[in-house]
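As structure tokens, the structure follows; a few thoughts come after it.
One chain of protein is taken out of this complex; the other chains stay put.
For chain A:
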Amino acid sequence: MSGRVLVGVKRVIDYAVKIRVKPDKSSVVTDGVKHSMNPFCEIAVEEAVKMKEKKLIKEVVAVSCGPQQAQETIRTALAMGADRGIHVEVTGKDYETLGPLQISKIMAALAKKEEAQLIILGKQAIDDDCNQTGQMTAALLDWPQGTFASEVSLEGDKIKVVREVDGGLETIKINIPAVITADLRLNTPRYATLPNIMKAKKKKIANMKPADLGVDITSRLEVLRVDEPPQRQAGVKVETVEDLVSKLKEAGLV
């Protein structure tokens, strides 16, 4: 297989940040908060760049949807070795309601436009934990999917994917073109090097809007409320086994 890989990269609140809910309970605070590339997207970029270094594919295109700042995330992908970027501009209320369905429609449209042979995404984003975009994108394109990938290899005109599933590891072979979603153990993403960061400045990022791709990004979901997790309640110490059993019975648990 030779050809083009699309890699989706999402700008999320950095994993180390302490999340705070807005006083109006509408969402979490993002202003002035440190953002970075979703860790699973970093793994996706790394996998694509490794494939290119092994000469299995020709071009890695990094895609991000969002406001102006999404370009920072694309630049990070370029600094890791992606060849060019596509920024699909979505701002304001549209950005707040952007979810897996909208992204997968955009990715599917781009895959057709760019004649991509492979889409690699992170298995999920660490902000919404949806774990849907890869699967929906494959469905919209009617492509096979290899999700939760911990190992990916090309075997002729097929892709072998080892998947991390609840029971252990599952190995499947799927046709190209396909959608892969990256799990934690797929690889260890490289640091961008200083020279690569500087080279990335010269790489192109194309700008477009969802409408240019004929995609309707209206959301079918409405977020009613965002709350902090409930405070952990103090436990109760009991003296005897009989006390324990009676407390469990009181709580209706036995």
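General remarks:
In this text, contacts are C-beta pairs under 8 Å (C-beta built on N, C-alpha and C of every residue); 3 or more make two chains touch, one makes a residue touch a chain; residues count from 1.
Note that contacts and distances are computed from a predicted model.
In the listed set "Isobutyryl-CoA dehydrogenase, mitochondrial", "Erythropoietin receptor", "Ubiquinone biosynthesis protein" or "Presenilin", the entry agreeing with the UniProt name of the missing subunit chain is "Isobutyryl-CoA dehydrogenase, mitochondrial". Here the missing chain is touched by one residue of A:Ile43, A:Val63 or A:Ala79, and it is A:Ala79. Among A:Gly92, A:Gly168 or A:Pro195, only A:Pro195 touches the chain left out of the display. Although one chain is not displayed, chain A still touches it through residues 14, 16-17, 32, 34, 36, 72, 75-76, 79, 191-195, 197-198, 200-201.
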